[in-house]
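See below for the structure under consideration.
One protein chain is absent from this view; the other protein chains keep their places.
Then we have chain A:
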Amino acid sequence: MATQQDEGGVPFAIVHDLQHLRLLELPPDLVELLDAPKPPRLSIKSLPASAASGTPTTKPAYAVLCTPSASFQLRQVQTSNNLFVTRPTLEAHGNAIPVPTTCAIASCSATLELQPSDGSALAFLGDVLPLYDIVDGEVDVAGNGKSKASIFPDIPLSDGQCEHAWQGMMAFEFAGSSWRPSPNTLSQVWKSINAAALAEGVKLDSQFLTDDVANAVAEEGYPVTLAVAILQHLAGDGQDEDGPWSCLDRTKTVSFVGRYLLEARPGRSDYLTAEFLDTWKDCLPEAWRKDAELKAIAGVYHLPTSTTIGLKASSTMATKNESSSSKSAASSRKWHEKFGRARQR
């Protein structure tokens, strides 16, 4: 390895036409990912201008670096120093013999920092997905005309985080739009699933063909994609989601049915606990009836009197939506404060 020490140093040159490069500080997790033999696909996402302009006084500046499963908020940090990016070149100034030179090709006065962002995509999805609420056999809300694939890029979280929330809320694509089901809808579709399973002789906690049940549900006028979303949501862990088979997790399913039965009756304070338990049992496969106990939905219900049951205020769908949207607004506000602080530094 030769250096120019003998001749008194390494010549340092600056190109006249500096390039625009950005410097990104990498947290350890990301370095590890990038050093791997096959680095994952990365992308930079941002909120679309329209969605982010909820508060007109603040100009949203929101960019996120996403790996397949994690996301990091980008923050620009001004430095008082100049950071040159240099490149080795051969320089021949005048008629001298070309000498190896280090040449600055870009000058940066700011770096980008990454902060892990483990926020939930639930709030974002809640904002963009219309509620699919079947009342008297009809849904009275216009669709958003967006596919799942066109929604995820607008959410400032990784696809993995989006998918997790999507499945968690049993969102589905139907009739050219994406939706989230209301508790009432979930309850109705579940009853249809349960009836279909009974009619087809399907045991839901052993392997069955997803399509057998989903198609029977579709015949009753429910979106087949919603039936599939529910079946996937209730599937046991480690099931191949894209495979043709389903097998429901019994504990998860019993709790799901109880919870949404309760949620589907908002504002009712006179729901008799005994009546609720009976309905719950009736909505389950015969063999699962004895599982319908209040402890299966611990934390979801409260008992206003000794004979009635109600939904805990904090867990109702309506308040969840409100709090989630206000939460997203609050978090974006906080983000701007942070951004402002960073600027002042």
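Basically, contacts are C-beta pairs under 8 Å (C-beta built on N, C-alpha and C of every residue); 3 or more make two chains touch, one makes a residue touch a chain; residues count from 1.
By our rule, contacts and distances are computed from a predicted model.
K.L.:
Consult the UniProt record of the chain that does not appear here and report its protein name from "Putative sister chromatid cohesion protein Ctf8", "DNA polymerase delta subunit 3", "Ribosome biogenesis protein BOP1 homolog" or "DNA repair protein rad9".
P.N.:
Per the UniProt record, that chain is "Putative sister chromatid cohesion protein Ctf8".
K.L.:
Where does chain A touch the missing chain, residue by residue?
P.N.:
So the residues of chain A touching the unseen chain are 1-5, 8-17, 19-28, 31, 34-35, 39, 41-49, 61-63, 65, 74, 76, 80-91, 93, 99-104, 111-112, 153-154.
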